[in-house]
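A single protein chain has been omitted; all remaining protein chains appear in their positions.
In this document, chain identifiers A and B correspond to the written order of the chains, with residue numbering beginning at 1 in each.
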Amino acid sequence: MDLDFITQSLVIGLTENAPLVLAAIGFALLYKLTGLINVAYSETITLGSYFGMWLNTTYGLDFYTILIPTGLLAGVFSVATYLAIFRPAKRRNVGALEMIIISFGLSIFLRHSLQFVFGYPQRYYDVPPPDTIMILGVGVTSFRLLALVGVAVLSLLLWLFIQRTSYGLQIRALASDENLARVSGIRPLVVTVLIWFIAGVAGGLAGAFYGVGSSVSPLLGWRQFLLILMVALVGGSWGLGGVILVGVGTSVALAAMALQFDQVLYAQLVLIVVFVVVLKVRGRRLAETTKV
Amino acid sequence: MVADVVDAVALTRPRIRVQGAVKSFSGRVVVDVDDLVLGDRPIEGLIGPNGAGKTTLMRMIMHSTPLDRGRISLLPAGGGDVVLSSLPAHGMARRGVVKSNQVIMDFDKLTIWDSLLLAVAEARYEQPHRIFGERTLFARHADEIRHYLDYFGFADPTAFAMSAGEKKLLDIVRCLLLRPTFLLLDEPTAGLPDELTEKVMRVVRDLAASGTSVVIVEHDLNVIWNLCDEVLFMAEGKVILRGDPPSIRANGTVVEKYLGEGHV
Partner (left out) sequence: MTPDFLGSFLISGLFDVVMVIGLALLLHLQLGLARIANFGVVGFWGLGMYTFGVLYVQVDWPFGEPFQFLVCAAAATLVAGLAGLLIGWLIGDLDTDGVLVGTLGFATAVQILATTQDDLTGGARGMGGLDFPYDIGRVKDNEFLWLAITAAVVVAVLFYAWRVHRSPYGRLLIAVGGNEPLARSLGKSTFRTKLWLFAVTAAAMGLLGAMNGVMAHYLDVGNIGVGVTLAAMVGLVLGGTARVWGAVVGVILTVGLFDIVIQSYLPLPKEWYTQAIPVLREAAFGAVLILVLLFRPLGLLGDMRRDKLMGKIHGR
C-alpha cells in the first residue's frame, strides 16, 4: 500500500466523514445516558441541514454565521421530541423494544412529512464555492476542513463539559443511578432535557456540515443512520473516546475502500459485516451472565 | 451388612463438589469455600444470617454468578466429574441439576397448565414442524401434572398464577417436574401458608428418598430441623459448622449469637 493511498484515505476520510463522528457522538450520548436507541435521531440530523439551508437562503447569511443558530434550533427540536414522545412513553412504562419501534415510527413520520412539505427537488445551500486547501497533497474544501475542526473542537468541549463541569457531573450521576441522583437533589427532568439538547445540537451541526457539502434532502440523515448506529454501539462501550476513535477509524476505512473499490456501496457492505461480527463476538461474552 | 447397603446407597447419590470457590462483590468477599461436598445425605440444609453468602453460593453452583476462583463440579451418581461452569445455561437441567428461585420468576403470558407443560415437554415435541403435538404431549404428562395440581390445590390451572405464593409454588412444581437428580431449593417456603409448607416438605422428603440429593436454603428453622438429615451453617462466606440437626441445635451459643434466641 503506497503512501499516497494512505494519505488520501486519511485526509479524505477525516474531512469528508467528520460529520459522521459528530453525529455518532450525539447519538451515543443519548444512548449511553438514557439507554434509548433513537432511530429518529437521523431526522435531527436532516432537520439540522434544513434549518441551516433555510437560514442561509432566507436571510442571506453565510455558512459560518448560521452554524450556531442551526445547532440551537436542532437542540430545541430534539428536546421537543423528548417532551412530546419519549417522556410520555417512559411514563407509560413502554418497554425497551417498543421504544425502539416508537422511535422508528417517529423517524418514518418525520422523514416523510419533510418530504411532503419540501417535495422531491433537491435543495442546496446558497454558498460561494469554497476554497480548496491542500493538505498532505490532497485537495480539501474549506467547508470540509471546517467540519473537521468543528468536530474536533466540539468533541473536546463536550468531553470537558461532561467530565469537568457540575452539570456534566449531574448528567453522569443521573445516567448511572436515577434514584440516587434524585435523592441527591439532581432534577432528572432538567438534566435529561440538557442531554437531549446537547445531542440535538451535535446532530443538527452534523446535518449542516453534511448538507453544505452536497445537497439537502429528506433522506440525508436516514442514509447515515445504520453507520452512526454501528459506530455508537461498538465505540460507545469505551466511552466518548471510543466513539470518536471508532468513528474516525470508520471514516478513514470508508474513504480507503471507496478509493479501492471505486464503489461506495461496497465500503458500506464491508463495514456492516465487520461491525456485526464485532457485536457478535462481544455479545457472546455477555450472554453467559444472563442466567437465572 | 446393613452398613454395606447404606454405603452403597451413599455412593449412588449425585454430589456437588465445591473447591476453592471465591466470589467478591465490590471488594468484599461474599463467598469463600475451600472444600465442600454436598449431597452425601439425602436432604441437606443451609442456614445462616443474612449476607452469609448462602444464595450467592447457590447461584455460583448454578453458574448464574461466575466464580472469581475455584471449581464447582457435579459428581453424578453413575460416576464421572462434570465441571458445572463449563455447561451452557440450559445444560444444568439436562444434567438434572435444578434450582428453585428465591426471587419470584414467572412467565407472565403463560397459564399454570402452560408453565407445567413447558417444564415437562421433551425437546422433540417443541420443534417447528410439530404443530399437532399438543395432544400427544398432554396425554403423556397430564396425569403427572394433575397429581401435583391436586396435591397443592391449584384451583384453576387454566388461569394465570396470580399471587406471589402461587408463583412460588408453581416454580417449585416446575422444578419437580424436571425430575432433578440434584435439587437446590432457595427459600422455597417463604411466603407460603403452613399447610402448603407441610406439603412441600413431604414432597421433598419423597423425592430425596427416591435418590435425589436435595440442598435447601431456609430461614424458617422449623423446616430445617424437621426436614434435613444434615445442616450446614454458613457465616461470612464460609461453612463453619456441619452436622445433624441435634448437634447444630446443641451448638446453641453460635446459633444464638447469629440467629437470635427464639430459634433454638
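Criterion: a residue touches a chain if its C-beta (ideal position, glycine included) is under 8 Å from a C-beta of that chain, and two chains touch if they have at least 3 such contacts.
Keep in mind the model is a prediction, meaning the values are calculated, not measured.
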- line: Touch with the missing chain holds, among B:A93, B:A190, B:V203 or B:L241, for B:A93
Task: Check the options A:T7, A:T57 or A:Q268 and report the residue that touches the missing chain.
output: A:Q268
- prompt: Hey, which of B:D34, B:D81, B:D156 or B:D244 is the one touching the hidden chain?
  reply: B:D156
Task: Pick out which of B:R41, B:R174 or B:K199 touches the chain that's been left out of the picture.
output: B:R174
Statement: Listed in rising order, the chain B residues that touch the chain left out are 62, 88-90, 92-94, 98-99, 101, 105-111, 113-114, 117-119, 121, 123, 125-128, 130-134, 137-138, 142, 156-160, 174, 178
- request: Using the touch rule from the top, list residues of chain A that touch the missing partner.
  value: 37, 85, 88-89, 92, 94, 96-98, 100-102, 104-113, 115-116, 119-120, 226, 229-230, 233, 263, 265-266, 268-269, 272-273, 275-276, 279-280, 283-284, 286-287, 290-292
